[in-house]
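A single protein chain has been removed from this complex, and every other one stays in its place.
Residue numbering begins at 1 within each chain, and the chains themselves are lettered A, B and C in the order written.
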Amino acid sequence: MAWQVDALYIYLVLVAAVMTLLIFTAVAIFAVKYRVRPGQKAHQIEGSIVLEIGWSIIPFGVMLTFFVWGAVLFFKERTPPASATEVYVVAKQWMWKIEHMEGQREINELHVPTGQNIKLIMTSQDVIHSFYVPAFRLKQDVLPGRYTTLWFKATQPGTYHLFCAEYCGTSHSGMIGNIVVMEPQQYAQWLSGGPSAPLPEAGKELFSSLGCATCHRFDVQGRGPNLTNVFNKPVLLEDGRTVIADENYVRESILSPTAKIVSGFKPVMPTFQGLVTDEQLNALVAYVKSLAQQPSGAAGAQNQSTASPTGQPKNMQVQ
Amino acid sequence: MADSQATVVETDVQNPELRHHFADMEQQKNAASLGMWLFLVTEIMFFGGMFCAYLVYRTSHFAALAAGSQTLDIKWGAINTAVLIVSSVTVVLAINAIQFGRQKLTVAYLVITVLLGFVFLGIKSIEYTNKFEEHHVPGPGFHFTGTFDDNGKQIPVAENEVQLFFSLYFAMTGMHALHMIIGIGIMSTLAVMTWKGRFSQGYYTPIENAGLYWHLVDIIWIYLFPLLYLISRHT
Amino acid sequence: MAKEHVVSVGTYLLIGATLLALTIATTLIAFVNLGPFNAAVALTIATFKALLVILFFMHVKYTHEKMTRAVIVSGFFFLAILLALSMSDYMTRAWR
Partner (left out) sequence: MASAAIPANSIPVAKTNYLTNGFSLKSWLLTTDHKRIAVLYLISVTLFFFLGGFFAMLIRLELLTPQGDLMQADTYNKVFTMHGMIMVFFFLIPVVPATLGNFLVPLMIGAKDLAFPRINLLSWYLYVIAGGLFLHCMLVGGVDTGWTFYTPFSTAASNTHVIEAGLAVFIAGFSSIFTGLNFIVTVHRMRAPGLTWDRLPLFIWANYATSLIMILGTPVVAITIVLVAVERLFHLGIFDPRLGGDPLLFQHLFWFYSHPAVYIMILPSMGVISELITCFSRKRIFGYKFIALSSVAIAVLGFLVWAHHMFVAGISLYAAMIFSFLTFFIGVPSAIKVFNWTATLYRGAISYTTPMLYAFGFIGLFTIGGLTGLFLATLGIDVHVTDTYFVVAHFHYVMVGGVLMGFLGGMHFWWPKISGRLYPEGWARLSALLVFVGFNLTFFPQFILGYIGMPRRYWQYPGEFQVLNVLSTAGASVLAVGYLLPMIYFLWSLRYGPIASANPWNAAGLEWQTTSPPPTFNFDETPVVTWEAYNYEEIDAHPQEVPVGR
């Protein structure tokens, strides 16, 4: 992705340089050539509609190319591919907490393999932060109360800066870290060193300990919708709208269940606002997500649920 | 510069209300009126910020906002709307009276307007007191147990989100009440000035402009009433 | 200067009475279940009331000043921009 941003940037720099030179030389030439001389009067010119229209429309046309190219690029930057390894990020004053699906946790460091699409699902515990990796030319604000996402595919092994780019208080400039990009084999090695349980596992435990399973049942129709194969699918709501059951929808359904009631169900679920932490929410979301990734969908999540096939579905030339 | 008023239309020279930098009373009056209308536009935008917040949250937290709205006392809201409308009528009657040069009547109408303003604030304080007693004031002491009654269906709502409604309620009505207090101050001053004979058939621009302000505050309430009290009653 | 249009007391009282009647109407209609139209009806009535106030009480109907009208319209126009463009974000967030 980085080189695509650079390409557009170079295009913009060139256009800007041409424009700047054009205006600077025009001003300089006029200033010298028409400097005041005794006996020589200024030549009055009213204006020119043709010129006015010309220098309105032509720059606007050029700017439209900026817009289209920029928007296409932005669309790619903001649309994670379906097959992406997911990593949860929780920001707080003043650190980055990273949770891998496999259970590894890191602080201010994110290890990723090369050649793999990585999707970050991010939220903040307090104020607004911003996840910024200059080397990837990517940035996304991290908000309290909802998820924002960011995706990338690293190509070069190495260590890259991670900055907080949205001012967040005293140690804003200390809220920095490293993105460690590794060859896939090394990454696998690094992963296997991790001790803790996979994230969806943790979510599954929460799912039963919080009593979610009493209503959201997998065998018979409970008082709540069966959550198998729900994730990332369109959901028909009671009021006729349709929404995609993405991370934010699942999160919202836990915190304010009555906001978007699934068609055919009663708004009987209590809110879990204040009862679950951001990390627990992440686990629950990861669990619900894992339910959509296996054929039966009954209980239980796969360990490698999201480590999608390394072979890309198509040779996407995105990066 | 000494003859700055020599260019002025003869009939206006005697008018002590003509400022030095205007050519005549008409220019002065038009300027004041335009200035007042521009000020009213700033008021629209000022409340507009809160209307925007209301619109955003009504779409994203509908049930919670509706549940909060249903706890408001529609009776007080309706009475207050009527009070404000009557006060707007008394304001225009005051202007009508001064247009005929009847200063005493003008004072009377202005005084009634002020009194109605106090009635409005009195009712508002009753409502606020109720909110305090019900613990419906946002903050650590907030407590809400109700549900959103959707035509008989009881829909549970998150307590914290209902605070959004009451935050909006207090911010909007509080800001409106502040404008009422300012309006009462202006109207009282004008009543005194009229009593002292400052205004006449020939010059009553301040009363007119204060009237515009009062009407705008009325219009804002005309919108606040349905938005806060009415439209979530039955959905 | 004295070209000021004087509106009769009768007109004022009539408009005032209409406004009061509309207030009663909108309050009563709020208890009738019209589905999503409750909001629409209530806001239409409110807008009508506001128009009456602007046109008659604030004398916009009688003014010869085009500026007054332009100022009012631009006020509401920019308010509409604020609301519409803000909502363009909120309404499209759930897409995709």
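Keep in mind that, in the parts below, a contact is a pair of C-beta atoms (placed from the backbone, for glycine too) under 8 Å apart; a residue touches a chain by one contact, two chains touch by 3 or more.
Everything numeric in this text was worked out from a predicted model, so none of it was measured.
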| item | value |
| --- | --- |
| Contact set of the excluded chain (shown chains only) | A, B, C |
| Touching the absent chain when the full complex is considered, from A:Ser171, A:Ser209, A:Thr242 or A:Ser263 | A:Ser171 |
| Option from B:Asn15, B:Thr147 or B:Ser167 whose C-beta touches the chain left out | B:Ser167 |
| On chain A, residues whose C-beta touches the chain left out of the figure | 4-5, 8-9, 12, 16, 19-20, 23-24, 26-27, 30-31, 34-37, 40-48, 51-52, 55-56, 59-60, 63-64, 66-67, 69-75, 77-79, 93, 126-128, 130, 132, 134-135, 137-141, 143-146, 148, 161, 163-174, 176, 255-256, 273 |
| Hidden partner chain, residues of chain C it touches | 67, 74-75, 78, 81-82, 85-86, 88-90, 92-93, 95-96 |
| Missing-partner contacts on chain B, residue numbers | 1-5, 7, 19-23, 27, 30-31, 34-35, 38-39, 41-50, 52-53, 56-57, 60-61, 64, 138-140, 158, 160-161, 163-164, 166-168, 170-171, 174-175 |
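Here is the rule we use: only the chains that are shown with their structure count from here on.
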| item | value |
| --- | --- |
| Chain pair with the most C-beta contacts | B-C |
| Length of the line joining the C-alpha centres of chain B and chain C, rounded to whole Å | 14 |
| Chain centre separation (chain A, chain B; CA means) in Å | 45 |
| Sites on chain B at which at least two other chains make contact | 60 |
| Chain C residues counted as touching two or more neighbouring chains | none |
| Touch list for chain B against partner chain A, complex | 60-64, 148, 153, 155-161 |
| Residues of chain A touching chain B in the complex | 255-259, 266-271, 273-274 |
| Residue ranges of chain C touching chain B (in the complex, touch as defined) | 1-2, 4, 6-9, 12-13, 15-16, 19-20, 23-24, 26-27, 30-36, 38-39, 42-43, 45-46, 49-50, 53-54, 56-58, 65, 67-68, 71-72, 74-76, 78-79, 82-83, 86-87, 90-91 |
